[in-house]
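Pasting a structure below so you can have a look.
Left out: one protein chain. Kept in place: all the others.
Chain naming follows the written order as A, B and C, and within any one chain the residues start at number 1.
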Amino acid sequence: MPGNTIGERFVLTSFGESHGKCVGAVVDGCPAGLEFSEADVQKELDLRRPGQSIVTTQRREEDIVEILSGVFNGRTTGAPIGMLIRNADKDSRAYEAILNTPRPGHADLTARIKYGEFNDYRGGGRFSGRITASFVMGGALAKKLLADVLGIEIVAYTLEIGGIKAENFSIEDARRNRYSNEVRSPDPEVAEKLRKRIIEVRGQGDSLGGIVECVALNLPVGLGEPVFSSLDSDLAKIALSIPAVKGVEFGSGFGSARRRGTENNDQYRLAGGKIVSPTNNAGGILGGLSNGMPLVYRIAFKPASSIAAKQGTVDVSKKEETELVVPGRHDPTVVPRAVPVVESVTALVLADHALRAGIIPPVLRKEGNPP
Amino acid sequence: MPGNTIGERFVLTSFGESHGKCVGAVVDGCPAGLEFSEADVQKELDLRRPGQSIVTTQRREEDIVEILSGVFNGRTTGAPIGMLIRNADKDSRAYEAILNTPRPGHADLTARIKYGEFNDYRGGGRFSGRITASFVMGGALAKKLLADVLGIEIVAYTLEIGGIKAENFSIEDARRNRYSNEVRSPDPEVAEKLRKRIIEVRGQGDSLGGIVECVALNLPVGLGEPVFSSLDSDLAKIALSIPAVKGVEFGSGFGSARRRGTENNDQYRLAGGKIVSPTNNAGGILGGLSNGMPLVYRIAFKPASSIAAKQGTVDVSKKEETELVVPGRHDPTVVPRAVPVVESVTALVLADHALRAGIIPPVLRKEGNPP
Amino acid sequence: MPGNTIGERFVLTSFGESHGKCVGAVVDGCPAGLEFSEADVQKELDLRRPGQSIVTTQRREEDIVEILSGVFNGRTTGAPIGMLIRNADKDSRAYEAILNTPRPGHADLTARIKYGEFNDYRGGGRFSGRITASFVMGGALAKKLLADVLGIEIVAYTLEIGGIKAENFSIEDARRNRYSNEVRSPDPEVAEKLRKRIIEVRGQGDSLGGIVECVALNLPVGLGEPVFSSLDSDLAKIALSIPAVKGVEFGSGFGSARRRGTENNDQYRLAGGKIVSPTNNAGGILGGLSNGMPLVYRIAFKPASSIAAKQGTVDVSKKEETELVVPGRHDPTVVPRAVPVVESVTALVLADHALRAGIIPPVLRKEGNPP
Partner (left out) sequence: MPGNTIGERFVLTSFGESHGKCVGAVVDGCPAGLEFSEADVQKELDLRRPGQSIVTTQRREEDIVEILSGVFNGRTTGAPIGMLIRNADKDSRAYEAILNTPRPGHADLTARIKYGEFNDYRGGGRFSGRITASFVMGGALAKKLLADVLGIEIVAYTLEIGGIKAENFSIEDARRNRYSNEVRSPDPEVAEKLRKRIIEVRGQGDSLGGIVECVALNLPVGLGEPVFSSLDSDLAKIALSIPAVKGVEFGSGFGSARRRGTENNDQYRLAGGKIVSPTNNAGGILGGLSNGMPLVYRIAFKPASSIAAKQGTVDVSKKEETELVVPGRHDPTVVPRAVPVVESVTALVLADHALRAGIIPPVLRKEGNPP
């Protein structure tokens, strides 16, 4: 597959561009019988939508989803579910300037070389962060499936931006607070610090990187397929598919590289008849399989590449060095908008593996269905 | 696919267990016409082999490879290439003890729950680090293909173990030194420090984690397929398939999360008619595509889970808490032996993407082949 | 993959239902640089469209295609190409009747059992012949790619319907005549006989089966990948994906089962420096690979299952036997409308294999593209 499709049994195909007509998603493999409507998608898309606050881009988009297929009488039918949002507010003129002068940190140059002059460069085209809207469409379905059938909950939040880190919070804090502040922090006080810092850096025409942490609760034991489709393999793969991501780590992650085995091993105990570990350095995954503890992983985002500063580049048509001021309206940091995207991709992988493991049945029968 | 196969156009299928008869690999998609023999595989396997020195496990294995198919008259034929090493030195008796008492940090418990009492627990079975021998078999083929056809060179090395880090070295140092010392360090002085540290910790019955860095040189621009098969997505996926890996990062990686855009963007310059960037924070990947700069990424390994210390566990048959001393002979750190494995998995992904991109032809004709 | 996606390097994902909002297609893997517009799709859709003549269903649909993505400045960009037709003329009321009384010969019963009461039964839902419009959308792109880059031409036609067979015609006749008559016959005289026969049977409330033959010209040698992705394997797979198809044969096909080797082997000759065979019992495929001779294969369609006659069925809600008169407007034979569908699926497989074989480059550069 050339790269716009992911999953085995819960499969997302993504299409669309930043400044084309639309961004779309087709999900194949969703069991029949799940209650699902545009509202389920819209609420997730709204969390990702730009133009919501001062800390994100001023580009305004409605991003109203239309379900094209696969739902009948308010429930999924087992057929593929097509979803679409039309691109409304797009101003491509500014991008003419970058046709021949690739923006540092963006895919402009690599895409130009790979696809020749045919590449749709407007707004980053297929390489834009906007395509993550299709991840959210598919993720909304996956989330609902996981929640309704297995009671799985996925909670992502901003762990840090520009070095300012949330450190004292519970998963309960995160669940309650992350979507109540515009930076998606689990801690309202940290949120306020982040807001100020982002506005400050924005005023300087610069941008900030950060880290999103994601926790998934109530996972059954045994999700994941060794060797190459281990749960962490598939999560890492999809995480790196999000634009601007440069790293991923599970549990104690890179920190474990500096630990000893006696510190890092999670020993087992019994608690209420269940085998648990008081520590969770494994991040909920052992041997590529979920172990019943919370899944915990972190994704590193680089600072947004579109900055106001003048940067050195090369005019590829003239083959000469030049300077560029990146056009368009941009996020000073992609991290807050990435939080629902991270929840979505996590849901896509978990739904896929729950179906692979036979834990979610192919039809969600209510009871005693004929015939 | 249930997880033991990876790749699209250069496809590795892995089979075998730690204490079963063998570890094997089948590679499908290798172009016809590549010179290839057992010696090409053996030299790579020898780099991974246990029992080489004081810093790795004392288990002695010959690991002599047999090519089963796909090679005729010293060249690949286009047919799938089967490869096999027989397991020679295996002592499974010690593992009876762990049948019902899962080892902390290992897959024993998750595998037991996923596969029931049918799981081959001996030596970790399918979850053992030993299965990476199959990655090396496939990787040896991929490396040779990349080197012979495209001049691509892959150099991995131990960046740090237990917090002791190599910091002043060039890629040339790494190329020359890494396989001249038993810890696979690019710096002989650091190597000596690491050796002492590992022996010390080994004496304490404990283990150490570390980081492997991998560089690939001479990549063409445009390897990778957006969105979900981006080059970093596929490298991250296969990296997390290596046992004991807990994180992966590209270029400035997690460090980029604490940077500003002005610091992290790699600006472009012309150098000898080629577009280059003086910095390489991107690690050679933009928009999921190789950008012509060296590919640089790092993989975090947790400390080896098998330690001499007594650990808490649960007897799953009796459902009661107990303690366990892990049996068998083990590595105090997996990092040195992981270095050739990291080179192998990198080669597998690059070979796959070079074939996907049509950069390697399906037949490596010498010239003017009839008919 | 759950079944709505096909191909490896030229990949079609199909979605939509007979009486839902739309039928759609996403094609991933099309090289950048191909000239492509809605007109290229529309002309193929128009050949498949119902309501064209007396011999097909009276249901009138406009089937106007919209390209959603992947095309910029009149050429493909390398990004996935989304395409959509809205369902206009649908009258689902009649189908209420069949909710509980499955129509003989249709998927109503099997879909009901597989997907429960959630199945979209209206007009056959996902199992309707209408979904082949998505095959035609993807096929239009594949056909254009094959024609523009390789000069491959695909010609399908009605070989027989209801036992009336075209026997004396050349490929040139087929190319010229098949779309000039409403039954898609290569022979205008046979076309007239077929037309009369179909109208007669239609008047009797009955239906007819038939055979479509498909020829592809100018194939390079070596398309196909042994063993399980042989060219005939992949053509057979997609042929059987067309509703109402019950068989497929290549070259002398089932006839070869009654021949001797001396009769059936195609001996080789030289003609103009090329190796050819005066006979083509192989149908252009040897060992699963195209051999440079015309690809020739035939697909058997059963008589349309929707007939006016009263038929025995079972009320699945009451679990009792009953009778049914199938509602809706229907084709007395699906064969004429299947002809462009067969061309489309053939093109999809050939485009996929041409890309797999590296015969079509990933970018169709005009010449000397910068950089």
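The criterion applied here is as follows: a residue touches a chain if its C-beta (ideal position, glycine included) is under 8 Å from a C-beta of that chain, and two chains touch if they have at least 3 such contacts.
Note that the structure is predicted; figures quoted are calculated from it, not measured.
Novice: With respect to the chain omitted from the figure, which of C:A142, C:V215 or C:I238 is a touching residue?
Specialist: Only one of C:A142, C:V215 or C:I238 touches the chain omitted from view, namely C:I238.
Novice: Touching residues of chain A against the unshown chain: what are they?
Specialist: That gives, for chain A, the contact residues 8-9, 275, 356-358, 361-362, 371.
Novice: Quickly run down the residues of chain C that touch the omitted chain.
Specialist: Touch with the absent chain occurs at residues 1-6, 8, 14, 102, 104-107, 109-111, 113-114, 126-127, 131, 160, 162-163, 201, 206-211, 221-222, 225-230, 232-241, 243, 245-254, 256-270, 273, 275, 277, 281-283, 286-291, 300-307, 309, 311-314, 316, 319-321, 356-357.
Novice: Need a quick check: the contact residues on chain B for the chain that isn't drawn.
Specialist: Contacting residues on chain B, toward the hidden partner: 1-5, 8-9, 11, 13-17, 20-22, 24, 26, 28-29, 32-33, 68-70, 72-73, 75-82, 84, 112-120, 122, 125-126, 316-317, 319, 362-363, 365, 369-371.
Rule of thumb we're sticking to: only the chains that are shown with their structure count from here on.
Novice: With chain centres taken as the means of their Cα atoms, state the distance from chain A to chain B in Å.
Specialist: Distance between chain centres: 27 Å.
Novice: Could you grab the centroid distance between chain A and chain C? Build each centroid from C-alpha atoms only and quote it in angstrom.
Specialist: Here the centre of chain C sits 38 Å away from the centre of chain A.
Novice: Whole-Å distance, chain B centre to chain C centre, using C-alpha means?
Specialist: Here the centre of chain C sits 45 Å away from the centre of chain B.
Novice: Identify all positions of chain A at which a residue touches two or more other chains, and write them in rising order.
Specialist: 1-5, 8, 14, 113-114, 126, 316, 319
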